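As you look at this complex, bear in mind that one protein chain is not there, while each of the others sits in place.
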Amino acid sequence: MTTTEHNIADDPGTPRRDRLRRAFFRFSQSRLSMLGAGIVTIVIFFTIFGTVLAPYPDQVAGSVDTASRFLAPSAAHPFGTNELGQDVLSLVMAGTTVSVLAGFGVVLIGSVIGTLVGAIAGFARGWVDEVLMRLTDLTLTIPGLILAMAIAAALGSGFGNMVIAIALSWWPGYARLVRGEVLAAREEVYVTAARALGATPKRILFRHILPNVVSPIIVKMSLDMGFAILTVAGLGFIGIGVRPPTPEWGTLLSVSRSYMPDYWWTAMAPGMAMFLAVFGFNLLGDGLRDILDPKARR
Amino acid sequence: MLRFILRRLLLLIPVIVGLTIIMFGIARLLPGDPVALAAGPNATQAEIAALAVEYGLDKPIWVQYANYVSGLAQGDLGTSLLTRRPVAADIKAYLPATLELVFAAMFIAVAVGIPLGLVTAVWRNRWPDYLAQVSAIGAISMPRFFLGLLLQLCFAMWLMWLPLGGRLPIVVIPPRFVTGFLTIDSLIAGNWNAFFMSLRHLALPAIAMSLSPLATIMRMMRSSTIEVMQQDYVMTARALGLPSRKIITKYVARNAVSATLTVIGLYFGWLLGGTVLVETVFDWPGLGLYATKAIVSQDMMPVIGVALVIGLLFVFANLVIDLLYGVINPKVRYS
Partner (left out) sequence: MTASDQFNISRRSLLAMAGVGLATTVFPRRLLAQSGGVLIIAAGQDIPNFDPHTATGYSASFFMRNVYDPLVRISGNPPVPAPGIADSWTVSPDGTEYTFVLNKAAKFHSGNAVTADDVVYSFGRALKLAKGNSWMIRDIVTAEGVTAVDAGTVKFKLAAPFAPFLQVLPWIFIVEKAVVEANLGSDAGETYLMTNTAGSGPFAVARAEVGTLYQLARAPEAWQAGGGNLEGVIWQIVRETATQRLMIQRGEAHIATDLTSEDMDALKSAPGVVSIIEPEYRTFSIKMNTQKGPCADVNLRKAISYATNYQAILDAAGYADLMNGPLPTGILGFDANLVAYGNDMAKAKEYMAKSAKPEGGFKLRMFHVSGLEQQRRWALIMLDSLKQLNIELEIVPMNWPDMVAACKSPETFPDLFPVYQTANYGDPDNIAYAAYHSSRNGAWQNAVYKNPEVDALIEAGRKEIEQAKRVAIYGEFQKKVVEDAPDVFGVLERRKLAMRDNVKDYHFTPVASNAIEAWGLSLG
């Protein structure tokens, strides 16, 4: 782990564009990362166009066709139809939008809350730090899924509520990460210098410290994306999640569970979609970590 | 060392207080009317009110909280509104099932993950290593409940090799309660039939649970092994011409395992809270299933109880891991 390659990315003397280019080169050298990027591109494509491209857009909006229930996979319905005669492929395609946006929402809200808490704790230190970090540790002790389930049950069903419920159990990791980075950054020469020049604490925090913790946050967000999608699906699987007719992978899987083994196809498509999307994000996250956060690389 | 343990145990108190406050806060948020539900569909308003009084739910939240905490001091976790059973007794019945599942999953993950990690580190950057790395990310990406369903579909529904769910076939009388782990209890009772039966039931859910920690442990083990192998003393040992098998088993593995321990500790807590989905798939009568049912009926006492027990176990597991460090690496001092 002492090759010169990574040190380049760390070297503040290198012009930014150059650093980026090298990072991109390294990234493209890793076949796994490229595979991840490829899958994620497809996933994002379906996130944007899934609902529009679905062969039966009416059914995505809730139309039913009870005359053609439980049709096995065929040319007209590549993944078969479900208990209401809806085209499973259409539901899974449109489900991409729901699942990926929900996952992204969770990670985004979680990272914003976590960054704020961590930055304040790391910067203020003293009792504020103590209180915030105890709260963070405490939240970490409560099993995440159970906490999210309880909050989601309290807030009621719906896309937004589900995202908020999961995000509220998602922030502590970011708080710890950011606090650590802030504490480390405080001791850096340029921060000491800025302070000596009379910069206000606010300016130091926003201009000097936070920009430097951005890359570990982005790495963590990309690594978390997959797990957030999994958690969203898990909540849907238990039956606390979006409202019908919104198609969501976990909910689709939980409904189709009762029809196994005879109508197994209703479960296969949402399950595989989930797996592929998470797989893509995890590969991509690993690759990003390698180039953006060489310290973490092993 | 004893002082270290005592101090860490004392730290549990603020955890208990904090946990209960947070969970009580969530309970307060609930819009529904669990009392009306518990009173039954045909109860009159007066009967509902009487039930609320009986459970102390008519009082302000801080009084309820004070009552709860004073009960907690006596090991009373409150009463489920829905079943009217004491939560502590329920948890005593469900916790061993969850722990047995978690330990079995952890056992598989460690027993397979650590050797795999060592092997892939030694074969670093050759094709078995690449294959293992891709599979590991695949394993982490696999939703546990989907994996559980696939295992169930394949081994329980199509091939019919293993049971669909539950802990024991109902015609097998469970062994006398000692640890609550059916595998261990049936061994204690010398009941081989019950032992094999419980293993058969444990297999699929434990595998579904173990895949993700297995992959993480393997990756951790691989990277810490690579790190250790580049340390001076290993280089020296190599230069001195010690056989590489000896180097790996004697120096590398030991040091790499100690780095992997933290992950195991963290995963233990994560698995405890993460059994919910697998328990749902395999109808495994554990804490997760219990909590899910309570959450859906907004029966908050069981939920608070489960969160508390899992939280404490999580803290406790980390304490044990810290102590284990000392056993593996005597250089660690507890202060």
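Here the chain labels run A and B in written order, and each chain numbers its own residues starting at 1.
One rule holds in what follows: a residue touches a chain if its C-beta (ideal position, glycine included) is under 8 Å from a C-beta of that chain, and two chains touch if they have at least 3 such contacts.
Because the structure is predicted, anything quoted here is derived from the model rather than measured.
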item: Residue among B:L82, B:C154, B:L242 or B:L312 touching the omitted chain; value: B:L82
item: Contact residue for the chain not shown (choose from B:L10, B:M160 or B:A239); value: B:M160
item: Selected residue (touches chain absent from view) among B:A206, B:I226, B:L289 or B:A317; value: B:L289
item: Residue numbers in chain A that touch the chain omitted from display; value: 62-64, 66-67, 69-70, 83-84, 153, 156-158, 239-240, 243-245, 255, 257-263
item: Residues from chain B at the interface with the omitted partner, ascending; value: 30-34, 36-37, 39-45, 47, 50-51, 82-85, 90, 93-94, 157, 160, 163-167, 169-174, 193-194, 196-197, 283, 285, 289-290, 296-298
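Definition applied: only the chains that are shown with their structure count from here on.
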item: Chain A-chain B separation of Cα centroids, rounded to whole Å; value: 24
item: Of chain A, residues touching chain B in the complex; value: 1, 32, 134-135, 138-139, 141-147, 149-151, 153-156, 226, 230, 233-234, 237-240, 250, 253, 257, 260-261, 264, 267, 271, 274-275, 278-279, 281-283, 286, 298
item: Complex contacts: residues of chain B adjacent to chain A; value: 14-15, 18-19, 22-23, 26-27, 29-31, 133-134, 137-138, 140-143, 145-146, 149-150, 152-153, 157-158, 223-224, 226-227, 230, 269, 272-274, 276-277, 280-281, 288, 291-292, 295-296, 298, 303, 306-307, 310-311, 314-315
